[in-house]
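Here it is, the structure in full.
Complex shown without one protein chain; remaining protein chains in place.
Let's turn to subunit A:
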Amino acid sequence: MRRRPPVPDGPPGVTRRIALSFLASAAGAIGFAVTYGLGGQTQWEGICLAVAFAGLATGLAIWGRRLVPTGGYVEEHEGFTPPPDEQASTADVLTAPDSPLRRRGLLATLGLALTALGAAALFPLRSLLPWDRTAPVRALTETPWRPGVRLVNADGRPLRPDDVPAGAVVGVFPEGDIEAGDAPAFAVRLRPERFTRPPSAGHLDGLVVYSLLCTHAGCPVRLYLNGTGRMLCPCHQSSFNLFADAAPVAGPAARPLPGLPIEVGADGYLRATGDFTSPPGAGFWDRP
């Protein structure tokens, strides 16, 4: 074994600073363990771990800068243009007479087999589609609203016309399908004489129901600017004018909110007379 030269001292005070950093780190780690053991407290846990790692970092950084040679080294770079003979001899190996790469005919059939295998492997992806095999377009177009479905509020309680006071917006859902993603709607009572365009789904003495889903990207348009008859989408600030059949008036939405045709049933509760006037929410290729 070669005899090793002694460890040099390094600049004065440096080793002490490094050792102190590592001790601070150890203190942080112990602090973390103690905090955890005492029941845990997020802020202290974070501070202790931060101290532990910061101490480690400071010690290592001083070590790497002050106790060992830094910079001033050079390494050669072979470059990436291989000598022509080297490239040629590698090519020779790959294209020797018995090389598989030279049997073009076999390669072509092998390629065919692999392509077929790859294509076959795509088929099971179909299983990722919905269990019940509904076609996407139908699922996106239809909602649980159909003739006779009662309108209920968020708690599932059926609504009568006078449950929707003037100036208030009430969230309504199809009875039995409150969780459905595409069905949420809102009911609002407006003064019919202020309609500039009649609601396409009709109205009951100014009571109109529209889909809650923004036609831009599907956010619930929850903000009602009372008096102006505007519904505002909180996501990208599209605004819809309820007096003009919920036409978009500002922001990035391009289509009006679909309306829901309603009637008052024999039991006095509000019922849908059909689905929305058009598919709710964001647009898609096959949207009618």
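Just so we're on the same page, a residue touches a chain if its C-beta (ideal position, glycine included) is under 8 Å from a C-beta of that chain, and two chains touch if they have at least 3 such contacts; residues count from 1.
Following the convention adopted for this analysis, contacts and distances are computed from a predicted model.
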* Identity of the absent chain, which is to be given by its UniProt protein name, from "Carbon-monoxide dehydrogenase small subunit", "(2Fe-2S)-binding domain protein", "Cytochrome bc1 complex cytochrome b subunit" or "ABC transporter" -> "Cytochrome bc1 complex cytochrome b subunit"
* Asked: Which residue from A:88, A:154 or A:168 sits in contact with the chain not drawn here?
  -> A:154
* Option touching the unshown chain, where A:64, A:156, A:198 or A:268 are the choices -> A:64
* Structure fact -> In the whole complex, of A:187, A:212, A:242 or A:260, the residue touching the missing chain would be A:212
* Structure fact -> Given A:83, A:130, A:165 or A:227, the correct residue touching the omitted chain is A:130
* Structure fact -> Residues of subunit A touching the missing chain are 36, 39-40, 42-47, 49-54, 56-61, 63-65, 68-81, 125, 128-131, 134, 136-137, 139-140, 154, 171, 173, 179-184, 212, 216-223, 234-238, 248, 250-255, 281-287
